[in-house]
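Pasting in a structure now, in structure tokens, and then I'll have a few things to ask.
All protein chains of the complex are present and in place, except for one that has been dropped.
Coming up: chain A.
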Amino acid sequence: MTGAHTSEPRRVALVSGGSRGIGRAVVVRLAQDGHDIAFCYHSRAEAAAEAAEEATRAGARVLARKVDVSDPAACQDFVTAAEQELGPVDVAVTAAGITRDKPLVQMDDAMWRDVMATNLDGTFHISRAVLQSFIKRRTGCLVALSSVAGVYGSASQTNYAASKAGIIGFTRSVAKEYGRFGVRANVVAPGFVTTDMTAGVGERTREKYLGQIPLRRFGAAEEVADLVAFLASDRAGYINGQVIGIDGGLVI
């Protein structure tokens, strides 16, 4: 299927963790903005099919693939397949993320490693794979999903916060290394956003969190996707190496 809404050539966006939550909203938004979409997902084939269908309805050609982002070879294969099927990648958004919350003294090695492997290693694997083409073409844009937890810390989330803080250092370093090649790299740090990841929060805890947010509501995944889409666009052409919070004023 080709882009129906514009005669301009469609750009190609690659999204990790695109079947659910913020990643899925990004898939749909970038498709609506005129991108063809390659996205990967870990396990929810049904949700991935729905996301693919939604992006297709928006006029995008779509490649959806099951990928374990902690596996470097699988990430490289995914990027290669995306480029073969859709053309050179213009934008990469790393949204694949998991939580395994526990107080540190109760956190076992697997909980630490699983979170670091998906969140931080996954960001590294996808970014490294797309950068090769970005450098050759002297253009490209990375948007990495971090979290307020990565900037300010979060009790019972030492693993998640460390992975998300790592993403900030990683992405800023990419910005410094590859700015000379016309590549931009930025970080989005959402606060509380209503997704599957935050769905298990109880009513009282939810009220407590809401009390800390000046806007008195959780964010929507679509609002984060709007920010990602802006950073991915030429309108953000001079924004590089930044960490943009989107948290309703939670952290001021």
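Basically, a residue touches a chain if its C-beta (ideal position, glycine included) is under 8 Å from a C-beta of that chain, and two chains touch if they have at least 3 such contacts; residues count from 1.
Operating definition for what follows: contacts and distances are computed from a predicted model.
**Student:** I want to check something: the complex is missing a chain, and I'd like its UniProt protein name from "ABC transporter domain-containing protein", "Acyl carrier protein", "Sodium:proline symporter" or "Raffinose/stachyose/melibiose transport system permease protein".
**Tutor:** "Acyl carrier protein"
**Student:** Which is it among A:Ser156, A:Thr194 or A:Gln242 that touches the chain not included here?
**Tutor:** A:Ser156
**Student:** Going by the contact rule already stated, which one of A:Asp101, A:Asp114 or A:Asp226 would touch the omitted chain in the full complex?
**Tutor:** Counting the whole complex, the residue in contact with the absent chain is A:Asp101.
**Student:** Can you list, in ascending order, the chain A residues touching the missing chain?
**Tutor:** 101-103, 105-106, 155-156, 202-205
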